[in-house]
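Partial view: only certain chains, each at its native spot in the assembly.
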Amino acid sequence: MDLFGMLDELSHGLANLSMFPYFEMAHYVVSVMALREQPGALEVSRVSPLACWFSSMLYCFGGAVLSGIMLAEPPVAPLSNSTGVLLASIVWYLVFYCPMDAVYSCAALQPLRLVLSGMKEVTRTWKVLGGVTQAHSKYKDSLLVMIAIGWARGAGGGLISNFEQLVRGVWKPETNELLKMSYPTKITLMGAVLFALQQTHYLPLQKHHLMLIYTIFIVVNKSRMMLTGSSSSPFASVESALYRTLFSGHSPYAALTGDLKKPRCDNGTTKESSENGSTSPVTGQGSSLKAKDGSENSENTKKIN
Amino acid sequence: MDLFGMLDELSHGLANLSMFPYFEMAHYVVSVMALREQPGALEVSRVSPLACWFSSMLYCFGGAVLSGIMLAEPPVAPLSNSTGVLLASIVWYLVFYCPMDAVYSCAALQPLRLVLSGMKEVTRTWKVLGGVTQAHSKYKDSLLVMIAIGWARGAGGGLISNFEQLVRGVWKPETNELLKMSYPTKITLMGAVLFALQQTHYLPLQKHHLMLIYTIFIVVNKSRMMLTGSSSSPFASVESALYRTLFSGHSPYAALTGDLKKPRCDNGTTKESSENGSTSPVTGQGSSLKAKDGSENSENTKKIN
């Protein structure tokens, strides 16, 4: 009883916590450092500071931009938050161009980085919740929209990574966050689902309690992963179980050979799909080569569309 | 007279026909099967069910998403149509993951597929008309906007195919629906033009009569193509005639050699355009290789911009 009262106090305290400026700041620092550690990012920062700045802004405000686009709200809106942009720009400048690289060197120290990453995770809760409530105000009873917007707001930087990379002149079509979800994207999706369920009262929990639980979970988890250096998701087992039960109705090879025997209304596809079918699109080179072969018969397949 | 009366009855009956649920369903089934027959799609369905689901939704609701973006309406709106998304998701699941691949095997049988494709074509009329009227309500007297939106709504899945493929980790920049129109895209464009003309009363026809004529035309045509397995467009001759009269003012080679002789204000371009000019962009590899050579002189050409 007393313990619960204490937790209730704590959750209320957390819910009233202001993200600005410290947590926002931590978010900017960690995001810009993540960009800097992308292959080739340092070269871009020399070749074109503007492209580098724009990339950094996409890392810092990607979620707001993406959810804005999805709700048909101006994607430039984040730029109108002058203070935020100014802070992020200062961080960007210090991380990339600080004399003797002092700032990055310090922030990259394990203990400091641990704290910053923890604080960044806290902002995630606020972003996801913000997205869900924003969607709820527009689409009262659509769970899917709430989840989508909450997810976009919380993991935007990752979801638009293909286009963020394009700004830096890098193009990796063979992979994206939907094909190969990274840990933060997964955890954000989970959060979006939980908060959407809470918002629609399917989840019998009070908002500030859920915020406390979710925040503690992601912070602890993040710290664990950083300390152990392991990239194993906490629910890998659940995932694989789900996967095995739901998505392994029949082996792809059975299906492929099946394709060959099946009657088909559009000639050409059969041969093609059995050929290309065996190249996993995740191994980009392969698929992009096949793409060229397949380009003319994509006409055939599209005829069905 | 009597025949006309009967046709009028029929057209009224068709105009009042409800697409939901049967025709919608057929549209989802045919669309998801088209996706499944794309090279590499089956692998994606194993590697990442989420990416596969998202691709399927783009196949089923691509038109609504595209026309939404073009009219600055929320692209997530289709997600708020819970019933539709639920139906499409069930279809997606059954087509890709049904035990023993039963559903796909059945639906792929020639006769059933013929019926389903016919029903899908019927939905096209409704989509195109919906797009045209929606545009008409926003841009009263702009024929072009009506055509564009009607086209996007009816053939969205095809028009955004480059980005739909990107979701699956496939990237074929060397081809798109504008460079090489597939049959459904052409027929939809034609429909959009007709309905836009009808909407603006340039076409002296009643809406329900046009709906009947257009629907019969596309259904019959589709069935013919599926039965004969021919991919020849019904108005290939008209197209080539139009093309010869309008777009062959001078041979491209004359033009290219001409370029060399022409005075030019920006140095460098001349050499380049005569070199690269001879690579058809439709042969992707070629152009993408050239792209690298051309990158620095694109500066020059862009200086004119």
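Some observations on this one:
First chain written, first letter: the chains are A and B, and each begins at residue 1.
Following the convention adopted for this analysis, a contact is a pair of C-beta atoms (placed from the backbone, for glycine too) under 8 Å apart; a residue touches a chain by one contact, two chains touch by 3 or more.
Remember, it's a predicted structure, so these values are computed and weren't measured experimentally.
Summary of assembly composition: all chains derive from one sequence, 2 are present in place, and the complete complex in the structure file consists of 3 copies.
Keep in mind that, in the parts below, only the chains that are shown with their structure count from here on.
One finds 30 Å separating the Cα centroids of subunit A and subunit B. The part of subunit A that touches subunit B in the complex is made up of residues 69-72, 135, 138-139, 142-145, 148-149, 162, 171, 173-176, 178-181, 243, 246-250, 252, 254-256, 258-259, 262-267, 269, 272-273, 275-282, 284, 287-288, 290-292, 294-295, 298-305.
On the side of subunit B, the complex with subunit A involves touching residues 30-31, 33-34, 37-40, 42-51, 54, 59, 68, 72-76, 79-80, 82, 85, 96-101, 104-105, 108-110, 113-114, 117, 157-158, 161, 166-172, 174-175, 180, 182-184, 225-226, 229, 231, 284-285.
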